[in-house]
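Can you read through this structure? Questions will come right after.
The complex is shown incomplete by one protein chain, all other protein chains being positioned as in the whole.
Chain IDs A, B, C and D follow the sequence of writing; residue 1 opens each chain.
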Amino acid sequence: MSVLEIKNLRAGYGDLVAVSDLSFAVQQGELFALVGANGAGKSTLLKSIVGSMSVKSGTIIFKDDDITTVADYKRIQAGISLVPEGRRLFTSLSVEENLLVGAATGRKGPWNLKSIFELLPIVEKLKDRNAGRLSGGEQQAVAIGRSLMSNPDLILLDEISLGLAPIVVEQIYAALPDIRNEGLSIILVEQDLSRTLKVADKIACLLEGHLVLEGRPSDLTHQQITDAYFGHSIASFGTSSNGANS
Amino acid sequence: MSKSYGNLGVLFDVSLSIPIGQAVGIVGPNGAGKTTFLSVINGTEPTSAGSVFFNGTDVTKQGAEERSRSGIGRTFQIPRPFSNLSVFENALAGAAFGGGLRGREAQTAALDALEKSEMMQFANLRAGGLSLLARKRLELARALSTQPKLLLLDEIAGGLTEAECISLIATIKNLKDSGITIVWIEHVVQALVAVVDRLVCLASGTIIQDGIPDEVLKSREVLSVYMGTGI
Amino acid sequence: NPAGAAYTSSVIKIGYISPKTGPYAGFAEGDPFMLRAVRAYFAKGVMSGGKKYSVQILDRDSGSDPAKAGQLADELINKDKVDILMATSTPETVNPVIAKCEADAVPCITTVAPWQAVFFGGGFTPAKPMQWTHHFFFGVEGFGLTDPGAWNQVTTDKKVGVLWPNDSDGGAFRDPVNGYTPFAKKAGYTIVDPGAYEDGTKDFTSIITKFKQEGVEIIAGVPTPPDFITFWTQAAQQGFKPKIVTMGKALFFPATVPAIPNNLGNGLSFAASWGATFPYKSSLDGTTAAQWATKYEQGTKLLYGQATPNNYTLFELANAAIEKVTNPHDKSAINKALNTVNMMTLSGQIDFTHGPVPGIATIPTVVGQWQLTGGKWSWSVVDNTQDPAVPVAHKITPLN
Amino acid sequence: MSSNIQILRSPKKAAYGSAGALLLFVALAIAPKILDQSITNEWVKLFYLVTLASMWNLLAGYAGMISVGQQAFIGLGAYGVFVFNDHGFSAYESGIIASIVVGVVAVPISFLAFRLRGGYFAIGTWVIAETLRLIIIRFPSLGSGKGRNIQNYTRDPILRNTYTYWMALGVAIFALSACFILLRSRFGLALQSIRDNEVAANSLGIKVDFTKRVVYVIGAMGCAAAGSVICIQSIGVASPNAIFGVSYSAFMIFMVLIGGIGTIEGPVMGALLYFFVDKYFSQSGLWYLVILGVIAIIATLFFPKGIWGEINARWNLSLFPVSYQVKIENNQNDSIHLSKKEK
Partner (left out) sequence: MIYLNSISQGILLGGLFALSAVGLSLAFGVLRIVNLAHGDLMTLGGYLAFITIEHTGMSTWYSFLIVVPAMGVIGYLVQRLLLQRALRMGELAPLMVTFGISIIIPNSLVQLFTNNTEQLPVGSLATSSIQVNSQISIGTFPLVTLGISIVMISALQQYLARTKMGRYMRAAADDSEVLRLMGVDHRRVYGIAMGIAFSTLAMAGILFGMRQGGVSPYDGQLTVLFAFETVIIGGLGSLWGTLLGGMVLGIAQTIAGQFSPELPLLVGHLVFLGVLAFRPNGLLGKPVLR
């Protein structure tokens, strides 16, 4: 059964179309990895799914409901959660309070303060600290914990390893299977191909807002992926960066 | 030097001496105090104890702007663009003040910095509208525009694709070859070791390792607090 | 410019500036009523130098703002070319208008501001008096001479605690030479001045303490209405019970007294220059004070106050001057005519020929006392030493 | 590479703009000799409104300092006229001297005010203004709480009005050109950087506090000059509460936001609008103020760029541009060259 289904999605900023004609589905319990160069439209896609930006056309179906026009906070209540790019903690709240706000939807599930502290021990150490005073990496860990607190059915992770010490990244990646075992579906946006390939059930590659490749890691060759990643030639990569200029 | 925020100690009696022209990498767990270390060097944050010497001069009492004028440039981990100015004007500010240049000279220096950091295509865009990556490059461009002798870089490779990373490494190598001293914090260790001569590992506010990159990375402390088992 | 078209125009223009809005709007609340009456009178035109003129009244709102008042004066003088300019109610509106008239040589009639605050506050001296301004109102003496008349009716220790804020009125009262103290001293009273507090003070403890310490039995002063209410409520709370309270300004408005909590307004007294029982009548149409008060209360649904009749009198004076001259557009002629005014008006006798200083005419005051009878507030005259023509209703009732 | 890159600053428009401004200035300067005095007298208010709006805009729009306390300097400027007038200077000289002195006084004040940011700063400046008022009214020579008049002014009304007009015009022109020159200089770049991010500006070599202080002092001088114009025009100060009143700040905010914050032209537009609204509607009772309040709210919510911002967005009509344009004479090779280097 698919948890999320995207049909012909178009989204962008003003005249700029960052995501165009995109369709794919995420199955329940699946770890769906989304890769693509900078500016490919990954974050835009995640923001459209979670509703923090409105789409130009297309449909988003979550657990059999059409949520295309549903307000963002209602989507969260329905079971989607996003760990935003750039962490964005509540800086005047303590770490623990951040986690508690994460539980605002009141959804039932495996995640509570205790289980988060077990998953991310660093967070427990910081729990009484003011979240605004954490180092970048510390913040990232708290942000992940905060998102899990809502016990989502689908969690969207936008470049979570950005700025994290390798050891923390390793811990988080090691935790991903655990998180998933709770019946949670994950969409993971990441630059680090090799690491992604190791954990993903399915991988999709975005290029200039288009889905250019989709499949199981085992079914794809490395060459296929790299080609998809950068387009087929360097020249088209060049135009892509010009495109962002307009 | 030492640094604390109120009761919270961040850096404890750290001493480090960097010869001119050297490129030093800094790694360490999150919250180790790396960013704080940079802030204390460039004067964004005052030291709590100890002193900072730059080119043999004691700059501990100087503000960030004075240190910038005398040649310390830095990027911010969390970018702080001048959102309402264009990318070019962002760089121009660096050239005109930190670089102490005027008129045409400042403009040329700003363009040069944009080119080096591959931001020329965005020159007329409002910096507030840039994506995260472009903001990070803008950080680099601004730091370069101040004509630094010492360049402090804070996680500028995060989030880059392989290709972009390679080009960034080339850029920084070029800077190093042109005689700029570099201190670079990065969690993308591969990128770091491709450039630096020396690697320092900070953990809990103290230097736990300092030396040849390969050796530092292989040392047991660094493996256990930072690298983990992988790689 | 005697050659200009304005000089031969058949329209006389009178400018009138009052604070219709802003913090001092209470003074002008009767203006619409008063202006209706005046315009109705002037509708038939006036005779001057054997020629008939129509009268145009340009009324303007200063917003209680001195800068605005000055600007309006400028505009009325230079753009509308008024023949006479009038201003009323508080030095904030009056003084800037006077300054303009003096600078631009335009006849000016003003009222409802203690004359010392206008004359000395405006920087004039007996040696260098106003040239173009004619201000009538009572001043410090209207309190200083009048108040003791009522106080003498009660046995006290003759110590008077005063509330003189740091504003134009307070300043005029505190002045050691032209202020209140010399009058009190002459009548045998001692002034206890705790100092110039700010308008808007929320705590009068130190002042009350001082009064208590000094054994003050009489309170006088010119606080603003809200300040006085704060003071008087706190005095009650802190057990301070003077025998007589005679207030200027705060009790100038009929609305203040009923607003004092717990009927604490009962028995307060004040210096009044006008009331329904005063034997005055309009020089324009003969309306008596009693008639005016009745008509006013019917027409406006407000309690009658003292400012509106004075404002009305501005027009009586203008009318008198216009009738005296051969060309009402001749500014210096009008000015000279005003200098010689000595007449009965709705505000009483106005005499510019014997002012305390040139350009000032004072009007006498009596002491009135508020009382609550059968749930209705009213005031009656308790002392008429300064204006024996006004009938006294009864003696002052001490508060304790 | 840089041979085919051009930096543009003054499109022809700017030259026309400046030429136009100069012509206008000359026209305005001779206006009192041509037009009826009653007309030009009214403009005095327009001029000081322009001055006040530009100064507030300089502070808030370019340096990010939102002050609710500029009336402090208006009041000091006005009272300064008495001080120097009493020492034998003419009222006009006094106004100019007072403005300079207020600039000096603003330096120590800035040390206190700069301890604050954002909302704190706004309220702090307001309290500073109140404090200054309370101090000023302790001086009997300045009329204590009752205000006072200028003792020695030019008796001839025509001359006096003309001089006042010229002074007001001069002050306004001075304020506007100071803004323009300042913003086009490297100083302007520093200012705008500081507004957007102080910490980053500081580590790029910009002297944050110094730059802000300079602006604060200029703002203080401008407001003081406007204050002395107000004082001279009404031949005195009838109420210290009014000259130190927060409503001046309110109107400055109003003019700048309506006109368009962060532009040179906007505050002028705002001042013009306010001037006319005030002129034609202020006599129609208080509903006019109520409507002004409503306009302020609607404009803020629906036209946040202000009049000039909207005009500019539609027709790109900046008369006094302070920003830079990089023109890359683009041939396809260049951009490929840029990205090719990566590999």
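In this text, a residue touches a chain if its C-beta (ideal position, glycine included) is under 8 Å from a C-beta of that chain, and two chains touch if they have at least 3 such contacts.
Bear in mind the structure is a predicted one, so any value in this text is a computation, not a measurement.
S.K.: Could you tell me which of the visible chains the hidden chain touches?
M.R.: Within the full complex, the chain not displayed touches A, C, D.
S.K.: Just to verify: which one of D:A21, D:A178, D:A250 or D:I328 makes contact with the chain not shown?
M.R.: Of the candidates D:A21, D:A178, D:A250 or D:I328, D:A250 is in touch with the missing chain.
S.K.: Among C:S10, C:Q237 or C:S332, which one touches the chain that has been omitted from the display?
M.R.: C:Q237
S.K.: Touching the absent chain in the whole complex: find that residue among D:G124, D:G170, D:P267 or D:G309.
M.R.: D:G124
S.K.: Can you list, in ascending order, the chain D residues touching the missing chain?
M.R.: Spelled out for chain D, the touching residues are 60, 66, 68, 112, 115-120, 122-124, 126-128, 130-131, 134-135, 138, 198-199, 246, 250, 253-254, 257, 261, 285-287, 289-290, 292-297, 300-301, 304.
S.K.: With the missing chain put back, which residues of chain C would touch it? List them for me.
M.R.: Touching the chain left out of view, chain C contributes residues 21-23, 25-26, 29, 166, 194-198, 200-207, 209, 225-226, 229-230, 233-234, 236-239, 253, 255-256, 258-262, 264, 302.
S.K.: In the complete complex, which positions of chain A touch the hidden chain?
M.R.: Within chain A, the residues touching the omitted chain are 50, 52, 71-74, 76-77, 81-82, 84, 88-93, 97-98, 100-102, 104-105, 132-133, 146, 150.
By our rule, only the chains that are shown with their structure count from here on.
S.K.: Centroid of chain C to centroid of chain D, CA atoms only: how many Å?
M.R.: The computed centroid separation for chain C versus chain D comes out at 40 Å.
S.K.: Need the CA-centroid distance for the pair chain A / chain D, whole Å please.
M.R.: It comes to 48 Å between the two C-alpha centres.
S.K.: Starting from the mean Cα coordinates of chain A and chain C, work out the distance between those two points in Å.
M.R.: Averaging C-alpha atoms per chain gives centres 76 Å apart.
S.K.: Where in chain A do residues touch at least two different other chains?
M.R.: 237, 241-242
S.K.: Touching two or more other chains, which residues of chain D qualify?
M.R.: Those would be 335, 339, 343.
S.K.: Touching chain A in the complex: which residues of chain B?
M.R.: The touching residues are 5, 8, 27-35, 77-78, 121-122, 125, 131-133, 155, 158-164, 187, 189, 225-231.
S.K.: Name, in rising order, each residue of chain D that touches chain B in their complex.
M.R.: Touch residues, chain D against chain B: 1-2, 5, 7, 186, 189-190, 192-193, 195-197, 199-208, 262, 323-326, 328, 335, 338-339, 341-343.
S.K.: Under the stated contact criterion, what part of chain D meets chain C in this complex?
M.R.: It is residues 36-39, 41-42, 45, 134, 137, 143-151, 153, 155, 157, 160-161, 230, 233-239, 241-243, 247, 282-283, 285-286, 289 of chain D that touch chain C.
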